[in-house]
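Shown here: the complex without one of its protein chains, the others still in place.
Every chain is named by a letter (A, B and C) in the order it is written, and numbering of its residues begins at 1.
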């Protein structure tokens, strides 16, 4: 049996670990052969491929990115895309496809399934908000990269009595912000799931000065937004929510405020031990499901166990930060802070 | 309400994060006061303590070890230990105790509960094998430290065409070996739960030479043992299972073999982002349970959610590496390898 | 003898290591006593201080920032600043001052020396361009943080066939860009010492595509600037040189280009082993010079040896990237590349 593998959408640490695990299990235990389609769905449209075997996947476990490269091209938007995909697969004698990707990729996989292509999905999103699975690989790496950055920001914020805002990834949900914020001991955590309350943020900042700490760390998900202000939808030109928040907070509290945006470093580089394991477990499970010819499924983590679910269940609105995690964030900060206006000291 | 906190047994990255979280939630939301008893149960026997408040717990989130220090003294072995413990608590006006520790500590907590002391347990073991919880903080850190070491060993093993054995912690179970071995791409993983099969190990080593890799990485839990050989129970003097395995493998296969033992670096230092979060969640949950006056319980992680269970359930034989994880390890290596004796090349 | 210590200007990993070393040597070997003046020169103007002894400096070796905090206040700009400084010193019985800081701080130290204050300087600048010394602590840490980020950017740039620009610190000189660019295998390195040649940059980018790599990493010092374009002096609003370069390169080459700015993470956090050593050596040397009552000097590294030089020699224009290092950068890239216009592929 010949199996194709494709990685689509934004990259994540762990993609190569999935590929390696699927190929190893497939070759060593099922006698499968593999073809890698490159540059995401473009590989299946334009017939771009590379050989995948024990040799070509040998040293990629700890390597970030994807040896198959990726693209954001959506096969559903390409005229005649499904047919081209089938033709490419037929040309390579490929019976089934393992598609590693996020919401869009799984939706495309579902569409392909419906026209008769044999697909098994592997969930992937750095934001960790894909519906249908408890955890996506790459997320733990992103959280650790962000936490290490926040650790570093503490000492420089403290040295200069500053507010520093660290903008992290999270377009629709605040998983990275919540987890890295908790792990990094941030004083304020701003996520897209909750409307930003500027009074509350400024009150917390003021509290850190009143208590003698005299600096504050704020972690903000890029997707958070300021309602009803000139900064309501900060365009990229303006530098994102971090820059916007910094302006407003400095203006309101009088404390020197800086922001940095971690950007792509969160999604590159060698995966953490957890992400390598999770990705490996997904890869093994995906090739098992393919060899059982149970198509139209996506492997997923449910209560620490790898299962597989219908692709339909994966294609759903993003899963936001859960109530228990939000509760922990709330538990660590003082209740009922009230902002009392520009600080005397700062305004003096 | 005044609450005591004690950390007992071996240290783990995350102990300070538990302490900080319990104190923050307790002080800020319940108006609790805290006393830290130091050096494990000795603090309760000999009345050793330090103040715990927002200031003394302010900068400890990312710090390894425990500001309360620890010891392996078992209160159950101390003559009149329970009474002394109650007297110390009374002297400090402490109504309840949060006891952070492993199997022995939770057994002691259970015994104290039975004589009327109010205790809530927090699970801790670097080996991750405590019954009653899915995960212990510190474990993720240990796995990442070990994985990083294994990454480093790959390049030096490869440069010299060597077998290198990395001995990791795990007295009764092989969680660190299994997870770090998987994450580090080890060719052989040796754990206490399974009898060591020397033929199988040598066959795998031989395979790595035959396939052209010409080096091999073996990860072995310290608690694994060689049955029916002169190395059956390698005393500490002889250097542990790593040294023993190295001798046997080099002798049998003819390939140069070295071993290193990671030792205490696995349990020291700053915790990973995951461990800081898990520890924080435990700390918050423990102080909640105390304030609900539901004593004789231990907080635990079950299916990604923090719950609390009776202390009785925590005191059980260690939880070994599960079948699914073992299946993944098997999936990545060739089936049915057979050792064919000393390699021609090596013996030449 | 009582000695004051002050840290002024931007913070650097290693400041605490200087303080600790000076205090340890002074207390243990000379019987000195110490006072820490806080928040930079403000501490000497407004008499802000904290005790410095073996206890307060005990665990700070590996800690970023400065326990004395800092500020950018320039004592030379404060009316009556010198007198206030002398009064504060007198009030604390302080005979001499160790001033840890960059160009501005050493200039202030020189001015103070000239009015009779006993000062010994310790050089500090994250940019590593302070005249009079071969190396400043903190720089090695910044280069390693930047290199690790560049490592991570490689895999994500490769996965998406992108140009990624990493903007690093370096206002007047390109030491961090040059060293981290070399260490990270950047394809283009842009520094303030040389005018930006857009044709050359685009030619190098095009070359990476032509040779089959299909991605490129550019490291740019924040102080580099684009001459004779609308981006000549990119205001902070526009996002710095990284954002500016990204726009121009994407426009010219047609390849998708992104930029990130590492910002404050480069100057925070735990110092590397080298920076801890260098800082420790400076601290020990500074307290030696003070006890020899040789004031108006700055300790410095010259040919791997710690020496001391007149403060006059430290106050000079910044030291740029040297010719040998520039030669290595040039050596690794193809000579005489020529940009041949918008790539066919990208424009198609």
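The rule is short, and it goes like this: a residue touches a chain if its C-beta (ideal position, glycine included) is under 8 Å from a C-beta of that chain, and two chains touch if they have at least 3 such contacts.
Predicted model only: the values in this text are computed from it and were never measured.
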| item | value |
| --- | --- |
| Chain not shown, its touching partners among those shown | B, C |
| Options C:11, C:140, C:193 or C:308, residue touching the unrepresented chain | C:140 |
| Residue among C:69, C:264, C:281 or C:297 that touches the chain left out of view | C:281 |
| Listed residues B:21, B:135 or B:153, member touching the removed chain | B:153 |
| Selected from B:90, B:115, B:265 or B:305 as touching the chain missing from the view | B:265 |
| For chain B, the residues touching the chain missing from this view | 7, 10-11, 13, 15, 39, 63-66, 69-71, 145, 148-149, 151-161, 164, 237-239, 258, 260-265, 267-270 |
| Those residues of chain C which, in the complete complex, touch the missing chain | 21, 24-25, 28-29, 54, 58, 61-62, 134, 140, 143-144, 146-147, 151, 179-180, 182-185, 211, 213, 270, 272-274, 276-277, 280-281, 284, 303-306, 324, 327-328, 331-335 |
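The definition used in the following text is that only the chains that are shown with their structure count from here on.
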| item | value |
| --- | --- |
| Neighbouring chains common to chain A and chain B, by label | none |
| Where chain A and chain B are represented by their mean Cα positions, the distance between them in whole Å | 29 |
| Chain centre separation (chain B, chain C; CA means) in Å | 40 |
| Where chain C touches two or more other chains at once, by residue number | none |
